[in-house]
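Here the complex is missing one protein chain, while the rest keep their positions.
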Amino acid sequence: MDAIILQILNGLDKGSAYALIALGLTLIFGTLGVVNFAHGALFMIGAFCAVTLNRLLTLSHQVVDETRTDFLGNPLKVDIPYVQDLFGEAAGATIIDWSVPLAILFSIPVMIVIGVVMERGLIKHFYKRPHADQILVTFGLAIVLQEIIKQLFGANPIPTPAPEVFRGSLDFGVMLGFDPNAIIYPYWRLVYFAFAAIIIGAVFAFLQFTTFGMVVRAGMADRETVGLLGINIDRRFTIMFGLAAAVAGLAGVMYAPINSPNYHMGMDFLVLSFVVVVVGGMGSLPGAVLAGFLLGILESFASMNEIKAILPGIDQIIIYLVAIIILLTRPRGLMGRKGVMED
Amino acid sequence: MFGLGKKDVTLFLIVAVMALFAPFILNPFPTDSGLAQFNAGYPDLMQRFVIFGILAIGFNILFGLTGYLSFGHAAFLGVGSYAAVWMFKLLSMNVLPAIVLSMVVSGLFAVVIGYVSLRRSGIYFSILTLAFAQMSYNLAYSVLTPVTNGETGLQITLDDPRVLGQSATADGGIPVTNLFGLEMRSFETLDIGPWAFQFSVGYYVAAVIMLISFYLAIRIFRSPFGMTLRAIRSNQNRLYYTGLNARPYTLAAFVISGMYAGLAGGLLACMDPLAGAERMQWTASGEVVLMTILGGAGTLIGPVLGAGFIKYFENIFSKINDQVVHGWVSFLPDGLEDFVVALIHPFVGKGWHLTLGLMFMLIVIFLPGGLVEGGQRIARRLRRRPAEEPAKSASTEPAE
Partner (left out) sequence: MSKTTLSRRGLLRTGAVAGAGVALPTIFTASSARAFTNEPTGGSVTLGFNVPQTGPYADEGADELRAYELAVEHLNGGGDGGMLSTFSSKALDGTGIMGKKVEYVTGDTQTKSDAARASAKSMIEKDGAIMITGGSSSGVAVAVQGLCQEAGVIFMAGLTHSNDTTGKDKKANGFRHFFNAYMSGAALAPVLAKAYGGDRKAYHLTADYTWGWTQEESIKAATEALGWETIETVKTPLAQTDFSSYIAPVLNSGADVLVLNHYGGNMVNSLTNAVQFGLREKQVNGKNFEIVVPLFSRLMARGAGENIKGILGSTNWHWSLQDDGSKAFVKSFGTKYGFPPSQAAHTCYVQTLLYADAVQRAGSFDPCAVAEALEGFEFDGLGNGPTLYRAEDHQCFKDVLVVRGKENPTSEFDLLEVVEITPRGQVEYAPDHPMFAGGALGSCNPGA
């Protein structure tokens, strides 16, 4: 029982990452009709926003410490961050410690700008082009973006820890009456889950309850008619692209402490998030979220040894297997509309 | 001639001549010159050009004609390779049975995957094929290791049975792949002045098979079957109304295209008897898509050009290191030399992915029809000036 609860918890957590990425992908697809293969790269850039802010905060000047030596036997140069000079040692250290949450504020404008520039500079010219061209050009862009990041930050993962207070884990099992250590869960992952829920809720509320959202939803349903009504749907769609980029970026920032960011993390998530979007049904926001959580939970269960004993290697293929089964039983995914991306 | 139209004969002959003289065409620079770095006329790369050409031609039969975008084509390539290597391990080192088996196995594989995936269309079809291919890759890498040898790839060893051949050669080595005694890896070098041209047996075997595949592809494109496939692409519903069920036709196209991929996989194993699981990864499937679209989907020659383009980048640009760049610009004054090297550095060697990505974007943005369209534009411009040479541009014209 405790093992099952644990894996559901795990699945929700994994699923929230999938759902966040798939949400952004669906926003772009639903509004602009563009298949964005660079979306994984946006997620990756988000994570590197956290890295960059961390680097900025730890910008240092070197002080030579005569008492210690470096690997060549020369006096050791110790890095002292400017932040510590400015705010004093303790306060400076705290600011650096909180660099990931601070990066949320930092990343939102950065990601919106990147998104808008991308849409105005490149994607705009591809609305009328075939989906294959969109895939190709965004895929090229994804390669270019990740190679730039690689040249700037190297290929190895870069540790980006969560603030001290969020390290360690919560003993969930004790609250539910199980033995200690039966169900433990890291604080930061709980934060991630809550954060994802808030973002998803905010996006839905935005589309549901604001005039802007209403127009965008109308545009998603019938772009031409909205245009005929004299509404400038293009500008709103540009903003939506920026918003989707910000969602992907935020997912990336918060993910940085869970797995140290590296330049190819976007590609690792790309295929998976496309599967999520398609399983959810192209263009359906609730579908994307639902599919994200569903696949997350199933993936967690598949990793249990008890299940692998019956079906060896199931954890390697579970996502794809589920995708095949769902697509064969429900032709347009869980909540897809008819006629979207079927030709 | 050969049942082809006049235009197609010209196209075919041009491809044949290019394939035949590839060792010359691809080696334009003398061996000792600094530009020799850009020569591509060595056996391995030439083999790759034609083999991936076959793969792209096959992919184009499905995608170019029916519009079904398979994102899992690499699975057939991998299955073909595994089948071929197993043939080398169990039967003999002759490439013929290996090629036949790789086509049969990949064909069967394609029937199963195609039957299931073709129940959906559009992106749902793409994701289904992607899912099958990724499942194959993941399983081949881990659980199926007894069959595929997982991470290290399936290789031939000294203690394989090889019932029709020999387990080991007289001097204790592993026998080499051959076509009735003609060794795939043997080659002759022809030195003319400062140039060295390599003629490889393996390359010519692969090139002949590529020409046969190309010929068959032309026939398919021009046949009533090809017309039906195009009709599926333009309007499947209308086809239904004429009382034609599209599914058997698309399935046939899918299987043919899968067998082409299997053939390419088998040939890869013939030239170099190893089959690795990475051949089936989604990035490999993506590469096929890129080759086809980059060259010009739906055209006959485009996919071959696209395949050559990508393989050239992968093998030539990745080998340019700083030392080489310094060699090129050594005539410049020191400070300037370092500056130029620093400028080029991010784009070559370990940065070849960046260059490739930029090239993709540029081609897709400015040449929506791929390299073929680029060729057409150049041809059109040339034609506009001296109006008397119209036939020369045939090579770049799409076959559609």
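First chain written, first letter: the chains are A and B, and each begins at residue 1.
Throughout what follows, contacts are C-beta pairs under 8 Å (C-beta built on N, C-alpha and C of every residue); 3 or more make two chains touch, one makes a residue touch a chain.
Note that the structure is a prediction, hence the values are computed from the model and not measured.
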Of A:Leu86, A:Ala155 or A:Leu229, the residue in touch with the unshown chain:
A:Ala155
Touch assignment to the omitted chain, from B:Pro43, B:Gly226, B:Gly302 or B:Gly370, lands on B:Pro43
Can you list where subunit A touches the absent chain?
2-3, 6-7, 9-11, 13-14, 17, 68, 70-72, 76, 150, 154-161, 167-169, 179, 181-186, 188-189, 257-260, 262, 264-265, 268-269, 299-300, 303-305, 308, 313, 315-316
Give me the subunit B residues in contact with the hidden chain, please.
1, 6, 9-10, 13, 16-17, 20-21, 24, 39, 42-45, 48, 138, 141-143, 145, 149-153, 155, 157-159, 168, 171-174, 176, 185, 188-192, 198-199, 272, 274, 276, 278-279, 314-315, 318-319, 321, 323, 349-350, 352-353, 391
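Heads up, the rule we're going with is that only the chains that are shown with their structure count from here on.
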Could you tell me the distance, in whole angstrom, between the mean C-alpha positions of subunit A and subunit B?
35
Counting only contacts in the complex, subunit A reaches subunit B at residues 35, 122, 125, 129, 131-133, 135-137, 139-144, 147-148, 151, 271, 274-275, 278, 282, 312-313, 316-317, 319-321, 323-324, 327-328, 331-333, 341-343
In their shared complex, at which residues does subunit B touch subunit A?
67, 69, 116, 119-124, 127-128, 130-132, 134-135, 138-139, 141-143, 282, 286, 289-290, 293-294, 297, 346, 351, 353-354, 356-361, 364-365, 368
